[in-house]
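Please see the structure below; I have some questions.
For this depiction, one protein chain was excluded, whereas all remaining protein chains were kept in their positions.
Moving on to chain A:
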Amino acid sequence: MTVEAKLSIAGLEKSFVGRKVVSVDRLEIGRHGIEGLIGPNGAGKTTLMGLITRKLKADAGTLIYRPGGTEIDLRQMSMDQVARAGLVKTNQVIQDFETLSIRDSLRLALAPAEREQFWTVFTKRRKRDAVEAEIDEILSHFPFENPNGDARSAGEKKLLDIIRCLLLKPKVLLMDEPTAGLPDDLTRAVMTLVQKKVAEEDLKVFIIEHDLDLIWDYCAHVNFLADGRLLCSGTPQEVKDHPVVVEKYMGVVDV
């Protein structure tokens, strides 16, 4: 592989009350279009993503992010700076803005910081056709019951969460269990759109998922995490055949 990784992790450690939850010696993300992260419950997958987005502070290790030619040390940054630098994570548990409609919640994602200041309330409002067109375009991929109203069902909220993140135009998108709470056809719609964006834009995706079919279908590269350590990584087939993965995760049933 000659492609430079978007994200290089080395010696990353995190403990909660003395228990080491994440201890990743070396992990490079963003050499492949869509990459998977699998592992048993409690393996530290979500914690690892939290460390990358700076929601959690790492105890030790380095996190280097390369959005373009430059290298950024993520350990110097806050969570919102990380997101603005193009490293964005979708949520595992359904998250929503209770009083914002679907469109408003998407406008929020697209609004530039200079329009969201205390005094801009008094400046003249411009019509933002480009923003509305972009929202229309992305909404057209999904069957919202009322795209101009509110997200009501859990599925719509989950979907909205993912769409908001896509509108931020991330360079690296971390997806924490995108299928949890979504019906199968919507998951496929999401993944098809993500695949399209990966092919057309400068976007790399890193997915945590328990739905292994989705991992095998969409991921070019899979990492297996157990007890906070990276046990193996490789193509889906290599990981599928790895004896430890079979034993620890999939059981000895025929897969």
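Just so we're on the same page, a contact is a pair of C-beta atoms (placed from the backbone, for glycine too) under 8 Å apart; a residue touches a chain by one contact, two chains touch by 3 or more; residues count from 1.
Here, contacts and distances are computed from a predicted model.
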Among "Rieske 2Fe-2S family protein", "Branched-chain amino acid ABC transporter permease", "LrgB family protein" or "CidA/LrgA family protein", the UniProt name of the subunit that does not appear here: "Branched-chain amino acid ABC transporter permease"
Residue of A:100, A:212, A:231 or A:250 in touch with the missing chain, whole complex considered: A:100
Per the touch definition above, residue among A:64, A:109, A:138 or A:212 touching the missing chain: A:109
Residues of chain A (touch criterion as defined above) contacting the omitted chain: 53, 55, 78-81, 83-84, 88-89, 91, 95-101, 104-105, 107-109, 111, 113, 115-118, 120-122, 125, 148-150, 164-165, 168
